[in-house]
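Following this message is one structure expressed as structure tokens.
A single protein chain has been omitted from the complex, and every remaining protein chain is retained in its original position.
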């Protein structure tokens, strides 16, 4: 559960899975980034050609929810491998990025706005 | 730190950031999937045209490590928003996917192999 | 102009550009596919967080049109390099795919529908 598991705990589980199959040799940062991008494409495929109301309805009563869960899992799995391959602590990375984003998007200028920080006035 | 923070803790921090800016209206599952895919592309851009030995060297002594950290953070941030928007518990999703992958990739057939499960013999 | 230039003519121009810089060594099929995916992400970035009416309006009177033109050019350029690297004739590929798509999406079942062929009834 997300309120109990740490990223380190999840990471140790995916590393064990890899170790058993001797796949580390394939997991260069470049290959892992490519793998993650492919999964991001598969996630997008679930929403293609659909409008938001249709998507929200499908989320309630269809197999879509299960497929989304699988794609989010795949993305997080490759993110954990990338964390290992590059030495990045994901939690610290997120916290540092929030601080940076607070400076890029001050509330006074970005409230309710869909503009990129380079276009804020 | 990844051995202390839970995903729920990180999620509450990114949700607070969003709440302050009233951006929830933009964060449909479809838009968030698109945002994550864009970040995956930016991550790939850091490795484009480079061979693995050059990448490993750059990881040691350059600004590349910092840029990778930022892209991994961006991807995890959108993953957390997607978790909220779709009701998926990321930790449970990863654990369920590992179980599924163990069945798709039995050690006896997949050890040391770069083949997709559909091509395993 | 699209009603005059052939793909072969455009391809010879991008190959000449590459030859002058001796970049062929970097243009493996895998690297080119990655480059194209990165450009596809940059194209998506131009539309992120925006609704269709806003996009249509921006297309009329802003710098967006110029940026779209550049991203479409980048994608076609890498497609031309991929054509060279893999020996695929793009025109024949498109015509063959249209024939295949006609079989996958018979008009009687797919008219006005946003469903994937695997979900058509």
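A, B and C label the chains in the order they appear, each numbered from 1.
Following the convention adopted for this analysis, a residue touches a chain if its C-beta (ideal position, glycine included) is under 8 Å from a C-beta of that chain, and two chains touch if they have at least 3 such contacts.
Computed from a predicted model, the values in this text were never measured in an experiment.
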Among the chains presented, those that the missing one touches: A, B, C
Residues of subunit B in contact with the chain not shown: 34, 37, 41, 49-50, 114
Chain not shown, touching residues in subunit C: 1-8, 10-11, 13-14, 17, 20-23, 25-26, 28-30, 33-34, 36-37, 40-41, 43-44, 46-47, 50, 52, 55, 59, 65, 68-70, 72-77, 79-80, 82-83, 86-98, 100-102, 105, 107, 110-114
Missing-chain contacts mapped onto subunit A: 26, 31, 34-35, 37-38, 40-42, 44-45, 47-49
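The rule is simple: only the chains that are shown with their structure count from here on.
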Where subunit B and subunit C are represented by their mean Cα positions, the distance between them in whole Å: 26
Subunit A and subunit B, separation of their C-alpha mean positions in angstrom: 3
Touching two or more other chains - residue numbers and ranges from subunit A: 34, 37, 41, 50, 114
